[in-house]
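For this view, one protein chain was removed and the others were kept in their places.
Moving on, here comes chain A:
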Amino acid sequence: MSGTVLLAGTGTARFRQNHQRYMYLPAVKHLIDEGLPGSPTGVSGVFEPSSDPALQERAGYLAQTSGSRVIDTIDLTGVAAVIACPDADAEAAGAGWGTELLQAAADAGVPVLMDKPTLLPADVLRDWAKRFPTGVTAAHHPRFHPAITACRGRIATGGLGLLHAVHGELLVGSGDGPHPLGELRNLAVYALDVVQALCGYPLHGKGTAQIQPPGPDGTGESITISVRVDPDVVVTLLVGRSGDGDADDPSGIDQAAGQAGTSPAGARARAAATRALPGTGVPPVHRYRILGSHGQLLADLDSPVMDLYTDTLSRVPFGPSSLDCLVDGVIRRTAAQPDLASALAMADLITALETSNAEHRAVQF
């Protein structure tokens, strides 16, 4: 189980997201620093066969800061897990390496963590979900947040009775800016996945989504989802992005999760972020109110954290972040879900919600 991590791919250049740098490498470093039995021992390499200068620059930075090197062939020797950020554009054009990587990992029995599958072309995701039903985990990290893990445990054992509603907000700062494929696919997918994790089964039902387009000042979309999930769980989610974004802005949910954690560097980065003014680096509003027939849970994902009062108010996080938990779970093979089939179902749900917004009507999903 113990071994290194292979960082495969550096994303899609036009997406502006650089998740290997801001999310996964920091989480891997947290785990290496913790040094617990079974934790990763290092980064084996950065696989980036693309000649795109932007992607090569990303790969070079990752290799330099992880003490590894850029490689253009897949090598899984001694690798405990692969973290994959495929280039959606290359995969859409049939020029990607995703299928080759997933096959190699399946053959070697190495688990793969796949960055936001809902941003992939639908036919690519459908094909991968069919060919690789196990061994690949969608990187929907908020469901691995310690607060959500605690809620899931309570719900699964009947501690709330039967669920009747979940209401949540995922409101981020400018982060890395509005996503070109829309925040329903990029951001709301996290909140929907949390709901799915809390319910414990695939989401089907009826409802609406309303999407306010990006503002003229470059601010992101605002999304309101109101649905009834079978058999009778009312779900409302407010999702949105304020400000116009910066790839290095730590206020996005992914960057914040990447910088959180127990390491001093992570704590400092998070504290710096939380001292910033609104729109320039505050942590996300990310919380869920979970209502059951016999009680309710209030989960605030801006936690676990302590307040630090000096000349300014800042925060001192403690414990693992959602990303730490996800990466650790993939390496230890305890995080098989959500798999690609789950991600595909989520992509179909998002497509239905896009239809609701476009046609201003309630839709079945």
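Some points to look at:
The rule is simple: a contact is a pair of C-beta atoms (placed from the backbone, for glycine too) under 8 Å apart; a residue touches a chain by one contact, two chains touch by 3 or more; residues count from 1.
Quick note on the criterion: contacts and distances are computed from a predicted model.
Missing chain, UniProt name from the options "Gfo/Idh/MocA family oxidoreductase", "ABC transporter permease", "ABC-2 type transport system ATP-binding protein" or "GerA spore germination protein": "Gfo/Idh/MocA family oxidoreductase". Touch with the chain omitted from the figure is made, among A:292, A:320 or A:338, by A:292.
Residue-wise, the contact with the chain that is not shown comes from A:222, picked out of A:10, A:137 or A:222.
Among A:16, A:69, A:126 or A:167, only A:167 touches the chain left out of the display. Hidden from this view is one chain, which touches chain A at 161, 164-165, 167, 169, 171, 206-208, 210, 212, 215, 217, 219, 222-224, 226-228, 232, 234, 236, 238, 240, 242-243, 278-279, 282, 285, 289, 291-296, 298, 300, 360-362.
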